[in-house]
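First the structure, in the form of structure tokens, and then the observations on it.
Yeah, one chain of the complex is gone here, protein chain that is, but the others are all in their spots.
Order of writing sets the labels: A, B and C. Residues in every chain begin at 1.
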């Protein structure tokens, strides 16, 4: 059976790839004059550390989003309009991810960290909803999935995505009072996505 | 029959994907000092709202352009020079879309809104002409289309694109006197493109 | 016979697509305060005209380079190291094209136009050399070309590229004394590339 979603995947790959690469533009090479004094240059480079953290967070966030996108689309063979717009929402959020990440790295450990953490966790509530919507659209009309994909696998993928929702909602709610705890939940969830992508792969 | 247009689609996908992703560069993280005062940070974030609106408008505008491009090229199997240059014009306009969108979000509700709305609607007159040109080139030489595509489908796609032209021209003309009305027509037309892409899909 | 060059084409498509799309970043939306006065906004938009010209020139320059790349690679089925580095040089120049184009649009009709025109025409001497090198590498080892491509077609493609070299060299030499004439030669050559891509297509 022909895979109808090749061009959707190509377009999505390009959006993820650009989103992942653009952040380097936020890293600035210090001015030439600072070269006269090695200590000043080192200082200028170190002062940029929130930018490095944002770069690393954003890169791996988008990369894991791509890995999961890749896993889901390995099971999706046909498309409908709902699927295209659910995917559109995922890409919209992927291209936006660098903004809350920069915000977080800039304002973490400042009096404003609660705002940054709430925006950051709120973002991932939306990301999770978009992935749930995508899988819902793919399953609703059974013909969209890879022929031969078992009901157990379909349920497993759905559950992995669904279980994320209350976790992200909890992180979002906690972020208003305990920003650090909310962030730790987010980090643990990244570990969960890496693990869940691993299991899916072994099964297929 | 082999699809000769694979590389045109790959190139177009990449252009659409980049155009859709670049706008995030317009969103700026507030300076570090504003982090000392959560209220100031919130204010700085909210003051950027035209940028958020431009980001959303541009993203979905280009995304819908891509969805329609995708639908048309599913029916196009061969290429000629005219087709390549009609496609080139579409890509040119897609890569440009962020500019009138930013303009619109920046100057809407200011004394200059008429200029921004006229440029914005004028842009979509050109986009519509480019899609009509593309389909004209694809149909002119019948051999370019997917073998087995019925005359009714060909006419339906042509009409969907053709009907857009007077609507966009009307929006453009109205924009000089009633900018808000012109914008509402544009928004309704987006709804029309989403709907028209849906119908096309069902038929094939 | 399998096409070994698919990934080279995909990578090249992406480079051309990005090069073609990045220039929109050079167009700046005027500041909000200019919105208070429609005449000031119009003036600010018009003052940017060299940016618009650069955008259009760069876009179509890179687009025509892509069209020709696409035509050459339709005939190339295998790769060697020389081909990969000749292609690398083409991509290097494609990603650079926006710089001399901006320079040209900025300084045309100023006392410095000779410098801008010389850099611009010199750039296309290099572009032409890179295309000639690519085709030389593809032909040198006959097995790289599409089986069944006739000697006449091979020669025709080679000649089209070779004839460009003295023309660009002449434009470059003239640019030091008659910049406007040199630019006209460049424009005429764009017409030639569009035409030559057309003929190639009919023959195959």
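Here is the rule we go by: contacts are C-beta pairs under 8 Å (C-beta built on N, C-alpha and C of every residue); 3 or more make two chains touch, one makes a residue touch a chain.
Keep in mind that this is a model prediction, so the values were computed, not measured.
S.K.: Which of these touches the unseen chain: A:24, A:47 or A:187?
M.R.: A:24
S.K.: Which of these touches the unseen chain: C:11, C:178 or C:192?
M.R.: Here the residue in touch with the unshown chain is C:11.
S.K.: Could you pull out which residues of chain C are in touch with the chain that's been left out?
M.R.: For chain C, the residues touching the absent chain are 7-8, 10-11, 14-15, 17-19, 22, 25, 79-81, 84-85, 88, 91-92, 95-96, 98-99, 102-103, 106-107, 110-115.
S.K.: Could you list which residues of chain A touch the chain missing from the display?
M.R.: Contact residues on chain A toward the absent chain are 9-10, 13-14, 16-18, 20-25, 27, 29-30, 32, 34-38, 41-42, 45, 55-56, 59-60, 63, 66-67, 70, 73, 194, 197-198, 201.
We take it that only the chains that are shown with their structure count from here on.
S.K.: Chain B and chain C share one sequence, so how far apart are they rotationally when you fit their Cα atoms? Give it in degrees, rounded to a multiple of 5.
M.R.: 90
S.K.: As a quick test, compute the distance in whole Å between the mean CA positions of chain B and chain C.
M.R.: 26
S.K.: Report the inter-chain centroid distance for chain A and chain C in whole angstrom, where each centroid is the mean of the CA atoms.
M.R.: The answer is 36 Å.
S.K.: Among all residues of chain B, which ones touch two or more of the remaining chains?
M.R.: Only 10, 14, 17-18, 22, 25 qualify.
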